[in-house]
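Take a look at the structure set out below.
Only a single protein chain was left out; the remaining protein chains are all shown in position.
Chain nomenclature is as follows: A and B, assigned in order of appearance, with residue numbering initiated at 1 for each chain independently.
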Amino acid sequence: MQNESGFTEGGFLTTRVDAIVNWARSNAVWPMPMGLACCAIEMMAFAGPKYDASRFGSEVFRFSPRQADLMIVAGWVSYKMAHAIRRVWDQMPDPKWCIAMGACASTGGMHRCYGVVQGCDNFLPVDVYVSGCPPRPEALIHAVMDIQEKIRNEHSIRKDRREPLIIEGT
Amino acid sequence: MDTVKEVPRKRQRASQTMEFSFWPRHNKAILERLETKHVYLEHEHDALDTEMILNMGPQHPATHGVLRCLLRLDGEIIDTCVLDIGYLHRGLEKFAEYKTFYEFMPYTDRMDYLAPYSNNVAFCLAVEKLLGIEAPPRAQYIRTILAELARISAHLLWLGTMVMDAGAVSVFLWAFRFREDIYSIFDHITGVRFTVSHCRIGGVANDITPEGRKGIEQLLDELPEAIREWEKMLNRNRIWIDRNKDIGILTAEEAIALGMTGPNLRASGVPYDIRRFEPYLVYEDVDFEIPIREEGDCLARYFVRVEEMKQSLRIIRQCLDRMPEGPIRLDNAKYAFPSKDEVYYSMEGMIHDFLLTDVGPAAPRGAQSYHAIEAPKGELGFYFISDGTGHPWRMRIKSPSFANLQGLEYMMEGAMVPDTVVLIGSVDPVMGEADK
Partner (left out) sequence: MSTTREQPEGHEALKFEFTPLDPPRPEQATKNPMAKKTTWLPEVVDVLKERFGEKVQEVEVYAGEHTVIVDRHEIVEVCRYLKESLGFNYLADLGGIDRFTEEDRFEVFYNLVSIEGGKRLRVKVRVDENDPVVPSVVDIYPAANWNERECWDMFGIRFKGHPDLRRMYMPEDFEYHPLRKEFPPLGIPGSLPLPPQKPDGEQEYDPFARAHGKIPEE
């Protein structure tokens, strides 16, 4: 017996597996804050009561890499610290994404000097860059929403997810 | 039957067994130091294997930034401790030699990033002392009000994170609610929530706006009530007192010998506050008290900081009442930026504006001076040596967190592992400042 909405008795839903998996993943992104400097304070404000992070599913900021899937690098990365960050990134299980928050994490920012890595994308595969010094929490919200968008458009269940895009010609 | 032969296990030194794939010489040197610190005898064989080296690594939720604590434990008690800093080092002192005084202002914001306005004030006062100028009175009152607001903001974050690390997470959210109010005040007055570069050499960038003033008055009404509520929750709280009482005791002599500064020194009974020792801005004209405690443990540091928040509110109220009318920047265009009207409508204004932007104000060759302020963390001082050009020849930042971390290393030895979190919270280091 079928009712009007198309559901057969008992309630079945037809969709692609990708859609369900991506919907679930994007709405429960647990960030791991790599809070290094001033951007970390804005990230704390992002988690605070006024710009609530938990309404995006980021209820808990998991400080253990094994339990998180989004790493937010907030603050300038020094050469000494870079190895520790890469180690933490390697410990995060797939699928994982990375936000480079602020000018210093994206490109080295105002710190063009011997101690600062000029952009954490020199050793981490970054997905979203946020500009600002420090970026307002609204900018960080926009970045998290971009990550959610990126997750929703992924092919989660294919074996090799990230195929290189080969443009022929030119 | 075979008897199991007891083979005594030769305990290898940790520096021989642990392999690090990055910074091998650095990690080896730290482990050597950890093994040999305070050791005068050879260690005997440890039958129960209670000795362990714990690395509270640079990335840790409780270390207030990137501080690496290497602890050698004997069970739960810390035997020796080595703090490794430098994970946020950028070489600000090197930078300063290549930038004019005006260009360096934004870097000072990012030093103690919990109270950026304090650092701006410290830098501007130090440069003004070097150049031999003084800001007009209204600018000094504005700087005092906003610096005390920054002190409240830094202490709110200290309270939030220290209590959160000890387990009560709600205080973090309540403190952040008021921090957001302070951010809105800064936003109205300076245009930036947080890393403001509002001070200028010779004054401030712009005046207090009416919305900013209303925001400050609203904060002055709401915050004392909230602090009273938090005190009611924490001051006689059995858990809080047990966690903090008699932890990390520093006597006055130890605190002075270790070079501690700020509320840590005052909680040990030493009456040293730069606002009274070398008064700057308008602190001689307002009356406020310096909270001093005798015990020197974490609880005393907590009480000192909460009391400082209340005294800051008192200072702000008095300054708002007494603020005189007048210019907000020095009229001397050789040192301070002329107003935009002068720049656009007069030739001399434009010339001086160009010169100040290009080359910057300059002090005589060979001039040197040191000026310190009482930042929320302690004595923040800038020591300048000038070579006659617009760039300082040497700028030395005396950062309070650097000195406090030395004391922390001393305090951690003999404490237990769960106390490290409370100790780090009560000493309140900011790594951006300690690592420069």
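Just so we're on the same page, a residue touches a chain if its C-beta (ideal position, glycine included) is under 8 Å from a C-beta of that chain, and two chains touch if they have at least 3 such contacts.
Owing to the predicted nature of the structure, the values given are computational and were not obtained by experimental measurement.
Contact with the chain not shown here comes from a single listed residue; of A:K50, A:R86 or A:K150, that residue is A:R86.
Of the listed positions B:A115, B:I189, B:V304 or B:A367, the one in contact with the omitted chain in the full complex is B:A367. Only one of B:G262, B:P376, B:G390 or B:P429 touches the chain withheld from this view, namely B:G390. Residues 79-80, 82-83, 85-87, 90, 94, 96, 112-115, 117-119, 121-125 of subunit A touch the missing chain (whole complex, contact as defined above). Mapped onto subunit B, the interface with the missing chain covers residues 22-26, 28-30, 33, 37, 85-86, 89, 91, 93-95, 97-98, 125, 128-130, 132-134, 256-259, 261, 270-272, 277-280, 358-359, 362-372, 379, 381, 383, 385, 387-390, 394, 396, 398, 402-403, 405-406, 435-436.
Basically, only the chains that are shown with their structure count from here on.
Averaging C-alpha coordinates per chain places the centre of subunit A 30 Å away from that of subunit B.
Subunit A contributes residues 34-38, 40-42, 44-45, 48-50, 63, 75-76, 78, 80-81, 83-85, 88, 110-111, 113-116, 133-134, 136 to its touches with subunit B in the complex. Interface of subunit B with subunit A (complex): residues 22-23, 26, 57-61, 65-66, 86-91, 94-95, 106-107, 109-110, 113-114, 116, 157, 172-173, 176-177, 179-180, 183, 193-195, 431-432, 435.
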